[in-house]
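Accompanying notes for the structure given below.
All protein chains but one are shown in place.
Chain lettering (A and B) follows the sequence in which the chains are written, and residue indices restart at 1 in each chain.
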Amino acid sequence: MLLTIFFVLSGIVVKAFDTPNDDGSSITITWHSDSTYKSYEILRGLNPNVQFDKICEANGKDTIFFDADVTPNKNYYYIIKGKNDSLINLSQIIGPIKSKTQFFNMFYLNLGICIAVLFFAIIFYIMRARSGGKLFIRRIPALNALEEAIGRATEMGKAVLYVPGIMDIDDPQTIASMSILARVAEKTASYGTTLYVPTSRSMAMSMAQQIVKESATKVGRPDWYNPDNIRYVTDDQFGYVSAVDGIMVRDRPAANLYLGTFYAESLILAETGHSTGAIQIAGTAMSDQLPFFVAACDFTLLGEELYAASAYLSQEPIQLGSLKGQDLGKLLFVMVILIGVISQLINWPVFYNLFNTCQP
Amino acid sequence: MKRTLPLIIVAGSGFFMLVAFFIPSKFFQDTSQTFQNWYIGVAAFFVFIGILNLVKINIEKIQRKLRDWRYCYILLFFLAFTMATGFIQGREGKAFLYMFYNFQTPLGATMFSLLAFFMASATFRAFRAKTPEATILLIAALLVMLGRIPVGYWIWHNYPDLVEWIMTGPNTAAKRGILFGIDLGLISMALRVLLGIERSYMGGGGE
Partner (left out) sequence: MNLIERLSHLDRRVIFLLVAFAVVIPMLQPIGLPIDITKPVKKVYDKIESLAPGSIVLLSTDFDPGSEAELYPATEAIIEHCFRKNLKIYVMGLWPAGSDLGNLALNKIAPRYNKNYGTDYINVGYRPGGAVMLLSLGKNFGDIIKVDYQGTPIDLLELGRAVKSSKNLGLVMTLSAGDPGILHWIIYFHARYGVPICGATTAIMAPQQYTYLGSGQLVGLLGGLKGAAEYEVLVNRKGRASIGMDSQSIVHVLLVIFILLGNIILLHQKGKR
């Protein structure tokens, strides 16, 4: 079916077509004119012989209109009226135009391919790990120091403070942090060390309570679990940091673990923790806060190391396989970047345009 | 079933939302919209859970006369008072706004201001040229700190342009590299969660 129709009207070229990559609820009308009009009126009707209703008044400088009030597979007819003081020009009737539902947004095809490539890389290495292939993962000092920090707290008879960031469980860093919390809780439960987990969000508190409780049960220490040690403080960023600082200064935990999403409060937490003499391990994917943690903490997980932590700590082949797959994906993207840089240098826009993701 | 059902929900809804991003059809868009609305509703409801937890812990502290139990009265009083004024007078009520502008705003600003002091003490303590990388960081920090203030412009009129170059050149390149790594790590972790390989968020450690 011919969906694109255009007419010439007294110097106005009008084009109408089904808006691409949508759910069939929109028709695009574009026009341009050699003469200047003060405004345009777009009129729509269901039948060329019946009354047309005005659906939009466009500025004289506008050249495009999206009629988003259409039903898929229904015929529509349009007239454009160019108005200029006392002069009004009407176009011929344009139509019938039908909108259709597209089943795949072709504009995101490049994104879909990139995600698919990454997924296959990860799944490839997971399958390889399942079949018993040996995988090498480099040492991450901050994660190796976790056990040391918990041991130090146990020897000193003091608590471990775990701060899972200030965002909610829809934040991937909080989920990564919760994965590490499970391992930390297992260790502290088995040693009988107190674990404080103040949270800034109530959903995060619920998740943390569940995780710590199950970790305690897993190591055979369900009695160790105290729900009052995992508490919600406040959603307010600086109210939360005041409360955590208070815990640090009053209870003097021997090990402070900051793992998750942090903003401006990162330095306040780290400096206060440093002043109490605690060993501090931090990890965040917030690149703005990394310098503060690196400066003020003993060990820091940088960016993606936080996401890799759970796999690294478990040492399960399947999880390690996903890390290798991620690295393969990274290698592929580096190659794409290099080709992209070269293509820009030699002025070859075809390659660059393959990665455009902004809707026109 | 206790562990299988959450995995099915996570995998099902996660992959559905991923696929819905690419499919413009009304069914997929409306359903993903419904999931998003459910999330907003659940998130709003959980505020009550948090408040209940806060109240429970503070009341227990008062009953058991634990350390600093008297401060719990202050917390509970202001919690109740703020909620009452908000519910009775609305968000534009005089008492509610008074507390926002005269309590919360200055207190939040005060805590944020601590950064200036902690930044100074961290700078003195930790910004030392112990390694070549630390030295480069140090020099860049010195240049940017001076260039970002009128003093830099006063020293040399093109100083701010040098700082802009550092921000748009090396800084942007480094940030992009870090962001690529972080985002790839994020996708990998998300896939592990969707496939059920990563289950520690449900409690009790991994697989």
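Rule of thumb we're sticking to: a residue touches a chain if its C-beta (ideal position, glycine included) is under 8 Å from a C-beta of that chain, and two chains touch if they have at least 3 such contacts.
Small disclaimer: the values here were computed from a predicted structure and weren't measured.
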| item | value |
| --- | --- |
| Where the missing chain touches chain B, by residue | 33, 36-37, 39-40, 43-44, 90-92, 97, 100-101, 104-109, 111-113, 116-117, 119-121, 123-125, 127-130, 138, 141-142, 145-146, 148-151, 153-154, 160, 164, 167-168, 171-172, 175-176, 179 |
| Those residues of chain A which, in the complete complex, touch the missing chain | 66, 68, 167, 170-171, 235-238, 261, 263-264, 275, 287-289, 357-360 |
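As a working rule, only the chains that are shown with their structure count from here on.
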| item | value |
| --- | --- |
| Distance between chain centroids, defined by C-alpha means - chain A, chain B (Å) | 13 |
| List of chain B residues in touch with chain A within their complex | 18, 21-26, 29, 39, 42-43, 46-51, 53-54, 57, 60, 67-68, 104, 107-108, 111-112, 114-115, 118-119, 121-122, 126-127, 137, 175, 178-182, 184-193, 197-198, 200-207 |
| Of chain A, residues touching chain B in the complex | 21-25, 101-105, 108, 112, 115, 118-119, 122, 126, 168-170, 172, 175-176, 178-179, 181-183, 186, 201-203, 205-207, 210-211, 213-215, 217-218, 228, 231-239, 241-242, 250, 264-265, 267-268, 270-272, 285, 287, 290-292, 295-296, 302-308, 310-311, 314, 316, 318-319, 322-323, 325-326, 329-330, 333 |
